[in-house]
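A single protein chain has been omitted; all remaining protein chains appear in their positions.
Every chain is named by a letter (A and B) in the order it is written, and numbering of its residues begins at 1.
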Amino acid sequence: MSVLRDIGARDAAIQLRGVGKTFGSNTVLKGVDLDIERSERVCVIGPSGSGKSTLLRCMVFLETYDEGEIYVEGRLLGYSISDGTRKKDSEVQTANVRRNVGMVFQQFNLWPHMTALGNVIAALRIVKGMTRAEAEKIGREALETVGLAHKADAYPDRLSGGQQQRVAIARALAMNPSILLFDEPTSALDPELVGEVLEVMRQLASQGMTMVVVTHEMGFAAEVADRVIFMDGGSIVEAGPPQRLFSKPESPRLAQFLDTWKSRNASGSVSEITG
Amino acid sequence: MLDFTAVIAQLPRMAAGAQTTIWISAAALLCGAALGLVMCAARLSRNIFLRALAAVFVSMFRGLPLLVVLLILFYVPPNFGVETTPLTAALLGLTLNTAGYQTEIYRAGFLTVPPGHAEAARMLGFSRLQIARHIFLPQIFRVTIPALTNEAVDVVKSSGLLSIIAVTELLRISQQIVSSTYRPLETYLVCGLFYFLMSTAVSSFGRFLERRLTPKPA
Partner (left out) sequence: MIDFTAIAEYAPAIGRGLLVTIEICAVSLVLGLLLGLGVALLARLPWLPLRWLIRSYIELWRGTPLLLQLFILYYGGPTFGFLPTSYQAGVLGMSLYTAAYLAEIFRAGFEAVPPGQVEAARMLGFTKLKIVRHIELPQMLRLVVPPTTNQMISIIKESAVLSVITVPELTLTTTRIVSETFVVVEPYLLLGLAYWSVTAMVAFGSRQIERRLVRA
């Protein structure tokens, strides 16, 4: 697929070193260490308020972090260090460091005054300065990838939630990212629409996209993730391959989290999650 | 009783006055839009000084009668050696007045745009200015059309006050016609008709724009 960049070496895509974050007096991230390899698929799970979204947003500096360092493709994100003190980068510098990272939001965040295609090509035109023809070619390919070529001219409010989220994915893909972050991409969707979005994500995963997905879809995590990360109280409590994590949780908190999940999804059992 | 003959003879003069009303109102609305957007940006900025400045500006020009603003702008500066003409005082006064309102209109419009829309744009590499221009402005404009339409009608009506400082707009011309024809009721009724037509034209245009800019069903 031509919209995606070929991804080769498995050197680190994103590295977090002792990342801490507080909102006022509320410490939301407590010294998080995490390495995301290239082409790795990482799912982040954990109870509400455990800091999953904050972690993801820090990885692209939509949220500033107070402690530690985050490296995106080897480059320090959000700050520059001179004479041992660190100074916040300008928006332009930050944008440059994270230019290969795309993000998909829970609420889609499509721009309602543009068509599906308009949404997908806006950045190509405005940020990259492409001609309309060039941009539309790439934009239509991206819509094709998510199976929505026929909806190019529809405005977002004429699309179902699942279609909107797929357009949002196409919008991120059009910029040819090597890393895609997803923050609960299916949580705002009606149950019957979840599948179509997960299907697109599976397809991306199979093509070697580096993905970090915050999700409550345990089935998806079990199937697609190379590694699942369980967060609680602002820290990574446990991490590992999904089979191990879901069948033999080491920490009582993860065990309890999985139990709660199972009782809420009465039909689900661990064996079902892990397939 | 009612006798419109004298007034009808003066219709061309009134039309000329209406023309002045229209261009002054349009100029004030446009300048007010520019100033209002700047003030709105200041009101939303992270700089506490700018925020305070914009808040005072809004409170002041929404709290002061236009008439008083005009009196101050026209009569006070000469005492400090700054000469004013009725027209500059008028344009400035109307502009400041509508800018105060437009600031609040734009701010309310801005608040209807979910922050996620800007985040999505930032993630794609948009600069702050590009976000303002391509993400916020079109959306703000769309949701604020009804309020802006009302504001435009208000400005047209308020411009009648310029007669006080001798700007020869519609109401001033009507006063002059009254003093030569001695037909106040007839003259002012016709004058009212002119204003009513202008207000109606403005609100119809606003509704037209609103319909045009509402995304059409696919």
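Points worth noting:
Here is the rule we go by: contacts are C-beta pairs under 8 Å (C-beta built on N, C-alpha and C of every residue); 3 or more make two chains touch, one makes a residue touch a chain.
Not measured: the values here are computed from a predicted model.
Although one chain is omitted from the display, it touches the following shown chains in the full assembly: B. Contact with the chain that does not appear here is found for just one residue of B:39, B:54 or B:161, B:161. In the complete complex, the residue from B:9, B:60 or B:166 that touches the missing chain is B:60. Those residues of chain B that touch the chain absent from the view are 1-2, 59-60, 62-69, 71-72, 75-76, 78-80, 153, 157-158, 160-161, 163-164, 171, 174, 178, 184-186, 188-189, 191-192, 195-196, 199-200.
Quick note on the criterion: only the chains that are shown with their structure count from here on.
Computed centre separation for the pair chain A/chain B is 46 angstrom, with centres defined by C-alpha atoms.
By the touch criterion given at the top, residues 114, 116-117, 119-128, 130, 134-135, 138-139, 142, 215, 217-218 of chain B touch chain A in their complex. Listed in rising order, the residues of chain A touching chain B in the complex are 60, 62, 91-92, 95, 98-99, 101-103, 105, 107, 109-113, 122-123, 126-128, 153-155, 157-158, 168, 171-172, 175.
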